[in-house]
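Missing here: one protein chain of the complex. Every other protein chain is in place.
Letters are used for the chains, namely A and B, taken in the order the chains are written, and counting of residues starts over at 1 for each.
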Amino acid sequence: MNALISTAVFGIFLMISGLFIKSKQAIRILAISGVVAAFVLNIIDFRQYGASATELFHGMLSVTNFGLLFIEIILGCVLVYFLLSGKDLANIGHYTGEYFALIFFILCGVVLAATYGNMLMLFLSIEIMSIPQYILAGSDKHNLKSHEASLKYFLMGAFSTGFLLMGIALLYGATGSFDITTMNLAGRPIDAMALAGIILIAFALAFKVSAAPFHFWTPDVYDGAPTVVTSFISTIVKVGGFVAFIRLFHIAFGSPDVDKHWLLVLSIITAATLIIGNVTAVFQQSVKRMLAYSSISQAGFMLFAVIAMNVLSWQGILLYAAAYSLATIGCFAILMKMKDYTYDGYNGLAQKQPLLALMNTIFLFSLVGIPATAGFLAKYFVLSAAVEKGGLLWLVILAVCCAAISAFYYFRLIWAMYFKAGDCQVEEHAITPAFKSVLALTALLVIILGVWPGLILAWI
Amino acid sequence: MPIQNYIWLSIALFSIGVIGVLIRRNAIVIFMCIELMLNAVNLLLVAFSKYHHDASAQIFVFFIMVVAAAEVSVGLAIIVMVYRHTKSVDVNILNRLKN
Partner (left out) sequence: MSLPTILFWILAVISILSAIGVVVAKNPVHSVLLLIVTFFTITGFYILLNAQFLAVVHIIVYAGAIMVLFLFVIMLMNLNASGEPQKNNLVKFAGVVAGGLLLIVLVAALKKADTGMLIQGSTNIGLIQNLGKVLFKDFVLPFEVSSILFLSAMIGAIVIGKKD
């Protein structure tokens, strides 16, 4: 488990480096090299672990090549995030080294979420992902909205942790084990206690990935947190939550005589998430808030991977993680360069910064799901997984309608950039050639993944 | 002593904690109600530990305590930060400022 060790060690390293290194630039470069190192070290792990699970540390971790591939995707997205937005992250406040250290600790939690084999590790991974987020959300100490975001996120997160623990306790009472593979719910009449536990865990995890009706904290938190932090918590951490969700529900609760009990609940949650996320996003005036609601609606699509439970859904969540994270990180990176976060602030961007406008268009196309972008294939995979599962056709039709609604608010931004005359205010000095080239590479990656998904899927 | 008694008790404590989170506005009291919820879970786990004759649930309780301690330090720091700027620990701080 090189990824676990390297992210933890680099986190500690960066935490201490704040003491000795005063230059923000140097710390940023250190962090980028840390992610590159973890990326390379994780590739080395691929030779050791196959498609069947390898149990490590007395069953605490159960490593598969799916988990490693997911970690690889996450590390790649974090690399892009650091390259695009690392400067903004370094400039939130005085504690540059600490911010990067917290990001690495969150990565550690994501690694555990992709490989846990025991309920205790699930709980710890969710907490390791959450606690640094509360801190990062409140790191803009002169902005009251950031305080509100942090307080709200903290109270809501701790509240949902209570539900997660209650669920785990009830499940333990019914089965006598915390191990997700030996829980053995299948093959005997399911008991009411286990069922109550499963439902409570589903609610708590839906809360963590901001699925409706547990999404109400999301807009305020995403809007209030510093934009660079929102970019991180709405992408990397959210898909980290999804991998924990999908692994638990497929491995522990996935057998046919268990899943009939929770499938309907999760289907309703999915439908509610799609409708509420997309319909509310239409009415937003601020692009940052629109992206917050769009992340709720994208969570609805990712939930399809959880309820479909077949090979396609595992492939779908991998593609979705990459497509959604890359496109959203790109959108936020451009948003951070704007002085006005409303739609009108984007008016006339195409004349002023044609490259930025073009890249933003590609990212938005991917979020809508236009063919030849990664977002299209990701949506195609998760929806066809649901079709293959059967009995979910109503949900698939609803999802397609919602994708059409989502085109409205994404295209509104494109319309503002290209067809509205205006004088948008951009932070010119921050748009360096390096930033532009990384942005272009990210957009290229979005298109390459859309044409050739084998780049990711060949590894599984 | 049937295990059911402990289940009822901890569910009751858990629900009281949930009600507290929903009806109070003072962030510190809400946080205390969350601690109450976690303790209800701890009690349930210890009861199940005896029921199944298995020590791992007691270890789980340790880790819940560990996480609760970490959460308290972060949470109280956040509450103190909010208090410093608004002189209030009301959870609807922005609503309060608008009035």
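The criterion applied here is as follows: contacts are C-beta pairs under 8 Å (C-beta built on N, C-alpha and C of every residue); 3 or more make two chains touch, one makes a residue touch a chain.
Remember, predicted model here, so these are calculated numbers, not experimental data.
S.K.: Using the document's definition of touch, tell me which of A:3, A:135 or A:156 contacts the absent chain.
M.R.: For the chain that is not drawn, the touching residue is A:135.
S.K.: May I ask which residue of A:3, A:53, A:69 or A:108 touches the chain that does not appear here?
M.R.: Touching the chain that is not displayed is residue A:108.
S.K.: Please identify, in ascending order, the residues of chain A that touch the omitted chain?
M.R.: Chain A touches the chain not shown through residues 8, 11-12, 15, 56-58, 60-61, 93-95, 98-99, 101-102, 105, 108, 112, 118, 120-121, 124, 127-128, 131-132, 134-135, 138-139, 141-142, 150, 170, 173-174, 191-193, 195-196.
S.K.: Considering the entire assembly, which residues of chain B contact the chain that has been omitted?
M.R.: Residues 1-9, 11-20, 22-26, 28-29, 31-33, 35-36, 39, 42-43, 46-47, 49-51, 53-56, 58-59, 61-63, 65-74, 76-81, 83-84, 89-90, 96 of chain B touch the chain that is not shown.
Methods note: only the chains that are shown with their structure count from here on.
S.K.: Centre to centre, by mean C-alpha position, how many angstrom separate chain A and chain B?
M.R.: A distance of 26 Å separates the two centres.
S.K.: Where on chain B does chain A make contact in their complex?
M.R.: Going through chain B, the ones touching chain A are 3, 7, 14, 17-18, 21, 27, 30-31, 34, 37-38, 40-41, 44-45, 48, 51-52, 54, 56-57, 59-60, 63-64, 67, 70-71, 74-75, 78-79, 81-82, 85-86, 91, 93-94, 97.
S.K.: Name, in rising order, each residue of chain A that touches chain B in their complex.
M.R.: Those residues of chain A that touch chain B are 119-120, 123-124, 127, 131, 134-135, 138, 141, 144-145, 147-148, 150-152, 154-155, 158-159, 161-162, 165-166, 168-170, 172-173, 176, 178.
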